[in-house]
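Missing here: one protein chain of the complex. Every other protein chain is in place.
Our next item is chain A:
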Amino acid sequence: MALLARKVCKVLAQAAPKGPVARTFHLGVVYQQDVGVQKESKTKCTLIPGDGVGPELVYSVQEVFKAANVPIEFETFFLSEVNPTLSAPLERVSGSIAKNRVCLKGILATPDHSHTGELQTLNMKLRRSLDLYSNVVHVKSLPGIKSRHQNVDCVIIREQTEGEYSALEHESVKGVVECLKIVTATKSQRIAKFAFDYATRNNRKKVTCVHKANIMKLGDGLFLRSCEEIAKLYPRIQFEKMIVDNCTMQMVSNPRQFDVMVTPNLYGNIVDNLASGLVGGAGVVAGASFSAECVVFEPGARHTYSEAVGKNVANPTAMLLCSVKLLNHVNLRTYAEQIRDAINRVLNDGKVRTKDLGGQSSATDFTKAIIYSLR
């Protein structure tokens, strides 16, 4: 596994990271309009392949970008917690993201026990260092994928810097461990406002706050109250609240009732994975993490799929959808459109399908099919 990772890493390494320069300036549209006379000025983007099948998925994205001639230059860093010897230092990675402002990232594996005794995982450290407070997962039924529910289209927005993920745990008395769940008004309002602003920008009608304030009256109570307070600023968007256990039940029985959901950290993680399962699994759902300045695009369901490493069976759809979102974000809309159309066409035809969607094709075949249907 480590060997493979090293090999892939070598393949991926393209541009040596340079010293801090002025922040990248996305002027996508201007270049796009006359591709013929375009000059060499590509948008830079940080790339973290991640663990498990991450490098294979990222490779697929790079192939498609190459075929579509997308003017994006990747700055690749191998970041991993399970392979600490290969991993690039966190400061360099976060420095690169802060400079480029966009990043495409695979999933990082998180071991159940820490080697160093540290409670914070690498993922958490990366989020903290860039203040990537908001995770957006867009759960949408894709054409041609058989799943329990059709026409699901909801967005799950999750606070991911506090709550249960505070990394504050201790054993006060032997055999008694306390884990502190931190909820602050500032961060709760910030995520609530993010959710409502997202809803406004994307013409969504409803925001549902997922909580457990009946049990955690103070902690989740604060989160709920912050959401209610912010909701008053958005009189044209419906606001609803739902307890997390009920929410999971509603999600599997009637997911179409949901539009935008805003959740604290742990509930968001659970609901993300649940909802991804509804529309076709970890291989087809795209997500993104936002801070005020940067965006990190990553698959929506956090699964490294390490048992499939090297077998060439992982579904690259999620990563490709992430890259489509990335292109939209840096104003390369026509490329985004082109790739999204190609994905839809391949999925709709249903001739080339990876194993997780009931097909027999390999990941390479799938990538090739997408490249062929690029127009």
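In this section, contacts are C-beta pairs under 8 Å (C-beta built on N, C-alpha and C of every residue); 3 or more make two chains touch, one makes a residue touch a chain; residues count from 1.
The rule is short, and it goes like this: contacts and distances are computed from a predicted model.
Per UniProt, the protein behind the absent chain is "Isocitrate dehydrogenase [NAD] subunit gamma, mitochondrial"; the candidates were "Zinc finger protein GAI-ASSOCIATED FACTOR 1-like", "Isocitrate dehydrogenase [NAD] subunit gamma, mitochondrial", "Ribosomal protein S14" or "Prenyltransferase alpha-alpha toroid domain-containing protein".
Residue A:Asn331 is the one among A:Thr248, A:Ser306 or A:Asn331 that touches the chain missing from this view.
Touching the chain that is not shown, out of A:Cys294, A:Val324, A:Ala342 or A:Ile370: A:Cys294 (per the contact rule at the top).
For the chain missing from the display, the contacting residue among A:Thr76, A:Ser134 or A:Thr263 is A:Ser134, taking the whole complex into account. Residues touching the missing chain, restricted to chain A, are 25-30, 33, 39, 101, 134, 189-190, 193-194, 196-198, 200-201, 229-230, 232-236, 288, 290-295, 329-331 (touch as defined at the top).
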